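For reference, the structure is listed below as structure tokens.
Missing here is one protein chain; the remaining ones are kept as they sit in the complex.
The block that comes next holds chain A.
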Amino acid sequence: MTLNWFKFASPASFYPIAGRLIPVFWILTLLLLAIGLYWGFFETASKLGGSNPQKEYYRIIFIHVPSAWMSMWLYIVLVGWAAIGLVFNTRLSFMMANAVAPTGAIFTFLALWTGAFWGRPSWGTYWDWDPRLTSELVLFFLYIGYIALHSAIDDTRRADRASALLAIVGLIMVPVIFWSINCPDPNQCAALHQRSNLTRIDGNILFSMLTMTLAFWMYGFAATFMRLRSIILTREAENTWVQELLNARRQA
């Protein structure tokens, strides 16, 4: 079976592609961050009204919601690559899963951290064992567990398969996090955390929030590809193409 896209599945051919894509994603990240932060700070109301009269601190939403979304999305991406790796035995897929994990963990931590600083002024507490908060914390432990399990096994291929399986089992947390506040009957998922409903958000606030989400996503690509390139070099260090690359570098 020689599908065309298998060509890109080889670490040797993806290494230079990733190298060319990294600056593109960095530029997109910075551009979107600049727009999102400017809009979030200067084009949105300084306080909220109606049934949710929060003051300036509501602006944490521009970091908090995008990082929470990315924490869940990157976990799905991680599991996707891990599953492809298990089925097709492609080396690059496992490397991809490995490269995504730290960025996902950082976003999960950021969501929890900014949530704590938002919870203190609005709800009155940094932390509470609310279903949404607890399930997000479990997601953080899953990322850490994946990274720890992978680094605990010396044989890379065994480490890849074992941690991929852990990641797949952990996928259970993503729907749990989503349903912890968005179940159809509000009485069944009574929580401290409010439900989510994008139609009840002011246009300017929504715009900054979505721009920041895109910015974080682009950052995710940039960081993952940078990490991927070092993983490729480490794992393929013995291969001729890496040796040739090193020789070319030395001569230059």
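To be clear about the criterion, a residue touches a chain if its C-beta (ideal position, glycine included) is under 8 Å from a C-beta of that chain, and two chains touch if they have at least 3 such contacts; residues count from 1.
Convention: contacts and distances are computed from a predicted model.
K.L.:
I want to check something: the complex is missing a chain, and I'd like its UniProt protein name from "Tol-Pal system protein TolB", "Glutamyl-tRNA(Gln) amidotransferase subunit A", "Cytochrome c-type biogenesis protein CcmE" or "Iron-sulfur cluster assembly scaffold protein IscU".
P.N.:
"Cytochrome c-type biogenesis protein CcmE"
K.L.:
Using the touch definition up top, pick the residue from A:Ala9, A:Cys189 or A:Leu214 that touches the left-out chain.
P.N.:
Answering carefully, the residue with contact to the hidden chain is A:Cys189.
K.L.:
Based on the whole complex, identify which of A:Leu21, A:Ala83 or A:Ile144 touches the chain you can't see.
P.N.:
Selected residue, touching the omitted chain: A:Ala83.
K.L.:
When the complex is taken as a whole, what residues of chain A touch the one chain not shown?
P.N.:
44-45, 47-55, 58, 61, 83, 86-89, 121-125, 128, 130-131, 165, 168-169, 171-172, 175-176, 179, 187-192, 194-197, 200-202, 205
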